[in-house]
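What you see is the complex with one protein chain gone and the rest in place.
Going by the order they are written in, the chains are A, B and C; count residues from 1 in each one.
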Amino acid sequence: MDFGYDAATEELRARLTAFMDECVYPAEAEFERQAAESGWRTPPMMADLRSEARARGLWNLFLPGEHGAGLTNLRYAPLAEIMGRSPRIAPAATNCAAPDTGNMELLAMFGTEAQRRDWLSPLLDGRIRSAFAMTEPDVASSDATNIATSVVRDGDEYVINGRKWYASGAMNPDCAIFIVMGRTSRDAPPHRRQSMILVPRDTPGLTVVRGMHVFGYTDGDHGGHAEVLFEDVRVPAAGLIGEEGGGFAIAQARLGPGRIHHCMRLIGMAERAIELMCARALSRTAFGKAVAEQGVVQDWIAESRVRVEQLRLLVLKTAWLMDTVGNRGAHTEIQAIKIATPATVEWILDKAIQVHGAGGVSQDFPLAGLWTAARALRLADGPDEVHKRSLARRELKKHTAKDDR
Amino acid sequence: MDFGYDAATEELRARLTAFMDECVYPAEAEFERQAAESGWRTPPMMADLRSEARARGLWNLFLPGEHGAGLTNLRYAPLAEIMGRSPRIAPAATNCAAPDTGNMELLAMFGTEAQRRDWLSPLLDGRIRSAFAMTEPDVASSDATNIATSVVRDGDEYVINGRKWYASGAMNPDCAIFIVMGRTSRDAPPHRRQSMILVPRDTPGLTVVRGMHVFGYTDGDHGGHAEVLFEDVRVPAAGLIGEEGGGFAIAQARLGPGRIHHCMRLIGMAERAIELMCARALSRTAFGKAVAEQGVVQDWIAESRVRVEQLRLLVLKTAWLMDTVGNRGAHTEIQAIKIATPATVEWILDKAIQVHGAGGVSQDFPLAGLWTAARALRLADGPDEVHKRSLARRELKKHTAKDDR
Amino acid sequence: MDFGYDAATEELRARLTAFMDECVYPAEAEFERQAAESGWRTPPMMADLRSEARARGLWNLFLPGEHGAGLTNLRYAPLAEIMGRSPRIAPAATNCAAPDTGNMELLAMFGTEAQRRDWLSPLLDGRIRSAFAMTEPDVASSDATNIATSVVRDGDEYVINGRKWYASGAMNPDCAIFIVMGRTSRDAPPHRRQSMILVPRDTPGLTVVRGMHVFGYTDGDHGGHAEVLFEDVRVPAAGLIGEEGGGFAIAQARLGPGRIHHCMRLIGMAERAIELMCARALSRTAFGKAVAEQGVVQDWIAESRVRVEQLRLLVLKTAWLMDTVGNRGAHTEIQAIKIATPATVEWILDKAIQVHGAGGVSQDFPLAGLWTAARALRLADGPDEVHKRSLARRELKKHTAKDDR
Partner (left out) sequence: MDFGYDAATEELRARLTAFMDECVYPAEAEFERQAAESGWRTPPMMADLRSEARARGLWNLFLPGEHGAGLTNLRYAPLAEIMGRSPRIAPAATNCAAPDTGNMELLAMFGTEAQRRDWLSPLLDGRIRSAFAMTEPDVASSDATNIATSVVRDGDEYVINGRKWYASGAMNPDCAIFIVMGRTSRDAPPHRRQSMILVPRDTPGLTVVRGMHVFGYTDGDHGGHAEVLFEDVRVPAAGLIGEEGGGFAIAQARLGPGRIHHCMRLIGMAERAIELMCARALSRTAFGKAVAEQGVVQDWIAESRVRVEQLRLLVLKTAWLMDTVGNRGAHTEIQAIKIATPATVEWILDKAIQVHGAGGVSQDFPLAGLWTAARALRLADGPDEVHKRSLARRELKKHTAKDDR
């Protein structure tokens, strides 16, 4: 259980920090300006940022194995944390942004050679973007057995009908490919009824209906969150990922790393929030003393620090477990960080906002946007309550056979 | 201490509820559509809603005394609660929307005859809108002694220089008049240095710079929240409200009713949230049973109900006190509801959002917008911490002379 | 909905306050000394306090109707609050202490003439004490259908077998009578299987096994909380209260007033805690300033005040409802106050303890004992979770037939 950062990790941290200091933080204000005018397109300055990151060897860091940078989860964790400090720019600039990351992992793990050639390569290369369509507006999608979009085999094709929403990234015109989770069977055991399939964006019958909001944000700069309608959408059967009925298992495999990446970045957001909170508290005076001297503000700062330290260690332990015993062996810990991190970081951001007064809810500080991201993650990839229920059941099972001591 | 609704109030409640059922709720979806396309203008359908409300005798209900409907606070409270159930439409439709309400009260109480003729009459008539400019981006404005915008007498005029932000309503082209809080003295006792002055929107030197956001929202439908620059803005001295140095006292007078109106509406928002939460929980199934059968969801519903009941009673008591012993006599209670209501209603809205899943943060339900309104009110009109500090000091004073029993 | 205190109530409040100031508070220290030496007996000084209270017309104030002082709930509420400020002395001194109060109400409402003569009269007169035995160690007793103590008719007698615990008051040698809830049928509908029956303490087969603790306290001064064993205990059938199978309904009837009395007293405890917290904070200095000047302590004081004000209003409304529409009509509100009051007052007491440092957990201040009483009430008379579940279900029912607006 060694969580220390080894030399290679320290080198990457230094390199990434230099990129943040030299390229990312200075670009934030202009990025927001461009984003406000770019609609669903990536702000134009992102192209240069991506070139620069790539030139510095900061590219595809998230992806273990031969196709990416080959880092372990434990090595990637502190890098993702640093990226999370500027989450609208850094992950995209380094090709480490959701949902592309999860989609690339999925293709790297489960894709056929043709699928990898057609979709993984251009994604790794940053030439296209992708979307992941699982959640449906009409059912409680946290229970995957509720998924109602039908995917029906018809000769060499599958025919897809249904409605999805919150397909992140799909509003971006560069988004070329959707991975869609649908129901291929009504009769199989409940967790063998779903399959995942590749659907090129320009397939007839696929309509990107509108961009969904998150609180007032459209998240246009990273492609928004689309409602997508599938009406007799026909795709080649070769686009099926893995086997028919394997969708649930693949989703679980995809969500493990996805969840820990979110948590790593959230810790970076929390560190940013603490920095901003301290800086603001030190710079303002009210009722005769610096805001930093107010006891309640000090209480928030201390609690924030204490909570972040705990979260980081649990995330690192989870990464270490994923590396050593596999994602399945780290299942409880992945759930634990998914339960703890968004809620805790949301709390920290709330306090940072409060210290900023009206500025905290405005577009002049990143706090309101970061808050929204943290809040949304109490729902995305499964609401807290679903994870808690599952974790509690496993805990109870441990005690079923024990004596009451 | 009788909080019961008398017959006149019950009649108004019934009339207002009919207006909500017949005109407001059915208009919500279309209103959002129009708002999305109207920029900073009031959505066009609002004109008809206002006519209808006025025709039904639901107009200026907020204003006590001869100029308005003449209701006591205790009578207005349950009406404001009903309006709060659809807070983007109902208050505006009935000419009971902030910041016009506070500005009208202020003119009714402190305005000269000329000021009332020029600005109160058209506001009461709904022909113009208004803004209130107090908060400044460069100082902690919750401490009014920090206000730095200078208002300097020069012959028959005052010259104004400074920068304000979050001047709600000011982006609306119909906004014709600003009430500005500025510093008229550096030497007077700290709470006698500020004054309030009327500034017509088209005065040279006044620049409406941009609309500030609240989380991702611009609140364009009710005129947004403007950053406003004052550069050598010259206005007639006759535009001063009350006396020079009276700004702080007037602000206190203005904020009392403003705060209770916010709290009344928040209670309506909470009731709406509970309704939506129950309806959603009853309509969805996950993991084999209705969401309404999940123990955690039931816990949230029960807590929400218990908390709303307490809040409403404290708001009603506060209204009753304002009516019977005056705003100053109700000072502690006004602070108490300002501390308790936004935070509690924010909590309830968070739970309602969680029950709605992704829909909760979307534009398809009013919850994300209501949450934002509640959250912002933990800062607007003074952050919670300022009210708590003040209330605690008064509590401590009560015990200074007592024995320790 | 008039919660004001009428003249009669104000007169009683003044009289009771005088008794507190002149007799109760000054007696507290000596009472604790005597209690530490009295084991399960009432501290001897209580006899004088009871005489004094009775002489001052402060006796049986809790009991509505002909047998007691005849006060409404709304009139009794502020008196119970005052008593709650010194809850180990004042309720006992005025013959207003649980569980005798509930038992007297029950006998007044449901008792036969003989039962009232034999047990209600001496209780009203303060000549004996009583106990109420419902909770069982072997089942989750919050679900009354779990009650397993058997009460079997055999000719003119009932035979009782089973084990109870937390029969409050039963360790006191003056406790002469038990009201026992047991199961008289296995076949009747679930809520018609229980009955209540009178069991004189000296009945053969009844063993008072031991005193249960509440945290470290035995509560010996008011008779402790007994574990009681019933082995073939035979009592005359005339001791049945109400009809066979009526136990659940009677328990509900008994618990309504019992719960509101607890809540009224808890509010008095909270006021006492705020007083002590303020006094201590004003009297101590740490790190260069009075503890009362620490921001975090001010935050606690403000929150405490704001929460108590809300609680009191909800309790008063509940009392008013019980008086006007009956206990059944006030069912939701009774649950609401039972959910909100102990938890909130526990929070306030925790903060008052923290301000007192080590003194807060000691025997030198009443805070640790008050905290324990509040904490125990989150379990006694039904744990919070049971009340919340029930209240949520009723709330959901209101929305079952409504549209989703």
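Simple rule for what comes next: a contact is a pair of C-beta atoms (placed from the backbone, for glycine too) under 8 Å apart; a residue touches a chain by one contact, two chains touch by 3 or more.
Being a predicted model, the structure only gives us computed values, none of them experimental.
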{"item": "Residue touching the undisplayed chain, where the options are A:311, A:330 or A:377", "value": "A:311"}
{"item": "Residue of C:94, C:294 or C:318 touching the missing chain in the full complex", "value": "C:294"}
{"item": "Sole contact to the chain not displayed, among C:324, C:363 or C:400", "value": "C:363"}
{"item": "Where the missing chain touches chain A, by residue", "value": "1-4, 25, 272, 274-276, 278-283, 292, 295, 297-299, 301-303, 305-307, 309-311, 313-314, 317, 332-333, 336, 339-340, 385, 387-389, 391-393, 395-396, 398-400, 402-405"}
{"item": "In chain B, positions touching the absent partner", "value": "294-299"}
{"item": "Those residues of chain C which, in the complete complex, touch the missing chain", "value": "135, 137, 139-143, 146, 165-166, 212-218, 284-287, 291, 294, 296-297, 353-354, 357-364, 368-369, 371-372, 375-376, 378-380, 383-386, 388-389"}
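Basically, only the chains that are shown with their structure count from here on.
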{"item": "Chain whose mean Cα position lies farthest from chain C", "value": "A"}
{"item": "Inter-chain centre distance, chain A versus chain C - centres from mean C-alpha coordinates, in Å", "value": "52"}
{"item": "Whole-Å gap between the CA centroids of chain A and chain B", "value": "36"}
{"item": "Averaged-CA centre spacing for the pair chain C and chain B, given as whole angstrom", "value": "42"}
{"item": "Multi-chain contact sites of chain B, meaning residues that touch two or more partners", "value": "297, 385, 388-389"}
